[in-house]
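With one protein chain withheld, the remaining protein chains of the complex are depicted in position.
Lettered A, B, C and D in written order, each chain numbered from 1.
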Amino acid sequence: MDGAGLDAGGMDMPLGSVAPEIVLIVGAVVVLVFALFAPRRFQAGAAALALVTLAVSGFASAVMLGGSQSLTFFDTYAADDTAVWAKLIVLAVTAVTVLLSVEWFAGDPRHGEYYTLLLLSALGAVVLAGAADLMGIILGLLLSSATGYVLAAYHRTDARSGEAAMKYYLLGALTNGALVYGAVLLFGLGATTTLLGLADALPGSDATALVTGTALVVLGLAFKLGAVPAHAWVPDVADGAPAPAAAFLTVAPKVGALIAIGRLAVTLPEADVGWRPLVAVLAAATMTLGNLAALHQDDVRRLLGWSAVSQAGYGLMAVVALGRSDLGISSLLYFLAAYALANLAAFGVVVELRGRTDLRSYAGLASARPLLAAVLVISFLSLVGIPPLAGFTAKVLLFGAVVDAGYTWLAVLAVVNTVVSLAYYLRVLAPSYFEPLAAPIPVLGRWARAATLTCGLGVIALGIGAGPFLDALGISRLLPG
Amino acid sequence: MSESLFVDVAFWLFGGGSVVAAWLVFRTDSMVRAAYWLLASFAGVGVVMVVLNARFLGLVLVLMMAGEMTIMAVFMVMFMMNPAGLNPMTMVHQHRQAKIAGVVAFAGLALVGVVAEFPDRPADPEGEATAELGRELLGDSMLIFETAGVTLLATMIGSIAIASKRGRFGDAEDGSAPPPLDPQGDHS
Amino acid sequence: MLSAAIFVPIVGALALLLAPALSERRTRLVALAISAVPLAIMVVAWVRFDGGDGFQLVESVPWIPTLGVGYKVGVDGVSLPLAAMSALLFVVSMAYPVDLRGRARQYFAAFLFLEGISLGVFLALDLFLFYVFFDLSLVGMYFLIAVWGHGDAQRSALKFFLYTLAGSLAMLLAILGLYLASEPRTFDMAELIAQQPLAGGGLRAALVFLGFVIGLGVKTPIVPFHTWLPPAHVDAPAPASTILAGVLLKMGTYGFVRILLSMMPDTFQRFALPVAIVGVVGIVYGALVALAQTNLKRLIAYSSVNHMGYVILGVAAAAAAMGDDPDAAALALSGATLEMVAHGLITGALFLVAGSVWSRAETYELGELGGLAGRAPAMTGVVVVAAFASLGLPGLAGFVAEFQVFAGTFSVYPVLAGLGLLGLVVTAAVFLRMVQRTFLGTLPERWASWPDLSRIEALALLPLIVLVVLIGVAPAWVLDVIDSASGPLVDR
Amino acid sequence: MNLSALLVVSAALFGIGVYGALSQQTFVMIMMGLELMLNGAMLAAVAFWAMSAGGAPKGQLLTVIVMAVMAVEAALGFALVIGIYRIRKADMTEKLKRLRG
Partner (left out) sequence: MTGWLLLIVPLVAAGLVLGAGRRRELLPAVAVSGASATLAVGIWAASTEATASWRWGERLVLGLDVEGLGAVMVVLVPAVALPVIAYAAATMSQDRALARLLALMLAFVGAMLVLVAAADLLTLLVAWELVSALSWALIAHDWRDPERPPLALHAFLTTRTGDLGLVAAAAVALAALGTADYDALGALTGWPAHAVAAGLVVAAAAKSAQLPFSPWLFSAMAGPTPVSALLHSATMVAAGAYVLARTVPELEGAAWMAGAVAALGLATALTGGVVASLQTDLKRALAASTSAQYGLILVAVGAGSTAAAGAHLVTHAIFKALLFLGAGVVLHAAGTLELGRLRLGRVLPFTAATFVVGAAALAGLPPLGAAWSKEEILAAAAHSGPWLAAGVVVASGLSALYTARLALLAFGPGSGSASGSSAGSGPGAVLSKGGPSVVERTALGVLAVATVALGALWLPGAGEVVEAGTAGLLQAGAAWELPASLAAVAAGVGLVVMADRRRRLVDLGLAPRIRVAVADWFGLATAARILIVDPVLTLSRALATFDDQVVDAGVRLAARVPPALSRALAWWGERSVDGIVQAVAGVTLAAGVASRRADERVVDRAVEGLARETGRAGRQSRRLQTGLAHHYYLIAAGGLVALVAIAILGTS
């Protein structure tokens, strides 16, 4: 898309390159208006509208694949394949979330606005993934967070939901302060906020300021990613937020955040700031802490939350390899897709089981709900990285990338962590399969089930069909690197 | 040079005042007073901005914060069951750690400010700062600006969604709980 | 055709799970019919195998071309006997009666799944594919042990899964190391063998080698990575033990041949001595520890450690002798390969009988048994033959293999070979004591009505025993197939 | 007045904000701390704009963005506090410890 067709405002503002984003905004507004004026019994129609929006936006994104791979809007926004893939992943995640939400929120009078917020939150993640400007990163993160807090708090009479949102907010606001200050420092050094400009200006600048600014920005993004040391919100949100929202919040923002970290990393001059070891240590700490804390969880949703923390650590491995291994970008995108599917599938099972979260209450699941149990197995094994599921190929790529980048120790640590993670995933699977059914296990509804099963199948399909997908990822670039 | 002197004095006065006001936010024993100290701190920074030739920004800041702090004060009166918000309050925790964290944060950033060499490229004092900002908003950074707008929109929708008690269909909170594990319950 | 051997059972497993429930008997019959397909395919492959060098009956489809990953299967003289033996063991194990806990469909589905996976390991000609199957075998076995095991089955299964997954992942890193060193990058085994990446030596080669040794060694298992094995065996249902010992352990040793010996022979040669020492330690240590066991299954499990020691010793000797003394190397390698097959058949039979013992007595404690020969002559006969085969009696399968291993080893590591011989005596003591305590002496009152092998049990054991004798007496038909690969493998 | 002095003041504001955010128990006071941090950031942004970025307009815009951040966080913070207070009668962090572990 060279912008010639839809050039609206100026010489470098091809609206076509942000068509998916525009569709999301318009869709969000349409849904909002619909929700405001439609009678209560039609509120579910908002879900359909949201799905249509996502589909259109997805279509608009898909046609951009293999496009110009350039920066646009005066170097503030990236129109590269990485951003497009991120959009597609986020949109798919959002669509699944919509399906999971229909029956979950059926009794909520504010059902309609929920989809508006969901769409806007998706937009935040998308913007974060595409931002090629520090301000864009800040705003994408802010949009994603602002909607995220609300999504987490959406059960307004549920104390846990509010508590989760509050903690999410408090941590987010603090780290946002750090992010902003870090961005300001980087601006001070480079006199610009576009990543392209910074990439030109930063080499050779003052190391003290650069290091401090980098650390501050990384802290801000670590929050969005759910990485140490700003990870604490993840288990709380996974536990307290409405289950479909939890599914969304542990996945979609990470897509944006991980890519943003990647973009930032390739911008920074490696000689002046050792971002690679920094990210590596962050990855190591995140995966280790997440796995350790998940080890003895008796609450499945919290367990999934901690597993999401550890997965963020794995994801950071891809960033470590950026620029050093040609597997870097494809491992990053593939990991995101694989993680998104598996995590959604796992949360989908929880949703379909009406939010069932006590480990013991999973006893006998396999005999009562064999398909859901199978999805649980598939998603967990994929998160562990058992072939031929998507998670396995992701891990192969990640391990390969970091080994290639000279960070074998990180790969070894990731291996150790993987073994630990298997232990807690099996803690959930064991009662499901090896214990007799204690009480009947009611389910939510067919939309949630359909979405869950789709994700489960997707995990398998993405794993076995990794070939074409990786082919397509192969040409992705991470601008401005 | 007199202008320079004026600038220095104004800076030390308002900049220093801003810091002192900030400190007093957490030293006062009433939430309402804290809110106004906060406003004072922002006002001090606003003035410094003006001094630095960012007049528009300074003004916006002061106006915005004045509004916000008013809300904050009202809010406290409304919700904290603390008319006038004047009751003594020393509600702190992990005080020592917080102090250390604050000191470390200050020391670290001040160190960066003092030690680090930033490019020395002063802005043109005659520059049309406000006009440039306008051009930037509608030109190079239009996308950023639009994003900010959407973010504010989302914030409005979200705030209302969770804070407003009344909905179109009666009590907004009715039915806003997670579905029960057992569908025989009140699930519709 | 080979792909069918892999996917017919897997698809069959899915079909079994999704299809409406049948009676246990019918389910068994259907599953047996499906599981016989790979065996038939292996027989056909055996007939069509022309005894030449290199991979044959290759089927290849690109899979993830970006990464140089392909779906590629085929056989050579090393993999064909192993695959055929595995196919047979699966049919036999599935036929063997065992308490299914009312989950017949799931049981047979798990078995069929594992069958396809196991054959995949031996037939894969792509490292990525190899790893996929290698890892998946853990999943199938985990469920088999945990659901249908007895005793502390969940714990044992968990230990098995965690421990062997750790090993697998170590190997994954090694595979990646090898992959990243190849140029152009590929997982294709034939191409990697041709490229010989990391042939230059150096730290990287050593680390990759170490990763493989740990990864494959856990699965084999080599001492001291064997401690998952006894609990897994003891608590697993007998047919699963059979598969675990007969098939899954071979994946480790097969990897030694298929990967280390073929793709990084230089490095292997450099480190052959320590590996050989590990092998000898396994031989002696496994035998000695087995000697002290009072639990039938633990005893057999430790004897597996001992037997895998022979295999490791043979492979290491082959690596050491490669180039200098190709005859000795080929001898050792053929021996090691045949030992894998022989051990599968022999130990398979032993574990199946152990299952029969459990189904009759609910115990494996040797002290509670005794004098059963009078009540169960057929069972005794099977165990005696298997025991003698296991201790390396000529005329039975184990001897041909072990003798070749020793003959090959004597030319490079005479001292190690000599030490390894000690294992033979101890193994003899292990097995004859076992026979003695279980079947000879006086019959305890409580087993006065001990039933002999049922018809199905006998029928299942028969092919194993027949093959053990056949290979022992006339091994040429197997050895020629093996030699067709082992000779060229060590002489390049 | 020079850049260093401005940055020191900004650092002081930020540090006090950190202290407040960490030490205060009530949500509203914590929010004040957070605002102060942003206040410091804003001052630094303007300082850089004026002294080291040669008046690049992006500096001003950055300040505007920080203000937006501030506004968004304040609005959402109040909304959340209202919500929490309504269901839990909680106005300080210690009262929210149901989700743990």
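Note that in this section a residue touches a chain if its C-beta (ideal position, glycine included) is under 8 Å from a C-beta of that chain, and two chains touch if they have at least 3 such contacts.
What you see is a predicted model; the values in this text were computed from it and never measured.
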Left-out chain, listing which of the shown chains it touches | A, B, C, D
In the full complex, which of A:146, A:218 or A:344 touches the chain missing from this view?
-> A:218
Of A:57, A:101, A:291 or A:330, the residue touching the omitted chain is A:291
Just name the one of D:6, D:21 or D:71 that touches the chain not displayed here.
-> D:21
Among the options A:207, A:450 or A:464, the absent chain makes contact with A:207
Residues on chain D that touch the omitted chain in the whole complex?
-> 18, 21-22, 25, 93-94, 96-101
Against the hidden chain, chain A presents residues 166-167, 170-171, 174-175, 178, 207, 211-212, 214-216, 218-219, 222-223, 228-230, 232-233, 235-236, 272-278, 281-282, 289, 291-297, 302, 306, 420
Which chain C residues would touch the chain omitted from the figure, given the whole complex?
-> 162-163, 223-224, 226-228, 285, 288-293, 327-328, 330-331, 334, 371, 373-374, 388, 392-395, 399-400, 403-404, 406-411, 414, 417-418, 421-422, 424-426, 428-429, 432-433, 436, 439-442, 474-476, 479-480, 482-483, 487
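By definition in this document, only the chains that are shown with their structure count from here on.
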Length of the line joining the C-alpha centres of chain A and chain B, rounded to whole Å = 28
So how far apart, in whole Å, are chain C and chain D when each is placed at the average of its C-alpha atoms?
-> 64
Tell me, which residues of chain D touch at least two other chains?
-> 14, 17, 21, 40, 47-48, 52-54, 58, 61, 65, 68, 72, 76, 79-81, 83, 86, 93
For chain C, residues contacting two or more additional chains = none
How about chain A: which of its residues touch chain D in the complex?
-> 134-135, 138-139, 142, 146, 149-150, 153, 156-160, 162-167, 169-170, 173-174, 176-178, 180-181, 183-185, 187-188, 191-194, 235-236, 239-240, 293, 297, 299, 302
Using the touch definition up top, name the residues of chain D that touch chain B in the complex.
-> 1, 3-26, 28-29, 32-33, 35-36, 39-40, 42-43, 46-55, 57-58, 60-61, 63-65, 67-68, 70-72, 74-76, 78-83, 85-86, 91-94
Residue ranges of chain C in contact with chain A within the complex | 62-67, 69, 128, 131-133, 135-136, 138-139, 142-143, 146-147, 154, 158, 161-162, 165-166, 169-170, 172-173, 176-177, 179-180, 207
